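Comments concern the structure below.
Here the complex is missing one protein chain, while the rest keep their positions.
Entry: chain A
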């Protein structure tokens, strides 16, 4: 019988967050310098609308690990995903109702760019198992 050593997967959450925040700062700075101060502020808010729910999802998705707890892990991923979408909707609703004025193109464009950046980042810097 083959024995397998147990490995705990380390999620590089801090690394992801640091790179995402750096990308977000550069984008909002560019919007500020090229368009206006309001655009830079809106871009920062748009990026944060993506970063906060996504960090929660990444944190929650790895609460359970291993083959014995895979059904728990899958249900946890489903729950984290629905909370992430709900949080995104709530944040957008809050920004559009409470924040006045808002530069909508900067907000939505930065949000879309951060979605792509986040996914590329998770592809490039993967969670890795540590023995």
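As a working rule, a residue touches a chain if its C-beta (ideal position, glycine included) is under 8 Å from a C-beta of that chain, and two chains touch if they have at least 3 such contacts; residues count from 1.
The rule we apply is simple: contacts and distances are computed from a predicted model.
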- By UniProt, of "Taurine ABC transporter permease", "Phenolic acid decarboxylase", "ATP synthase subunit c" or "Phosphate-binding protein", the chain left out is "ATP synthase subunit c"
- Item | Residues in chain A touching the chain absent from view | 4, 7, 9, 49-50, 54, 57-58, 61-62, 65-68, 70-71, 73-74, 77-78, 81, 84-85, 88-89, 92-93, 96-97, 104, 108, 111-112, 115-116, 118-119, 122-123, 126-129
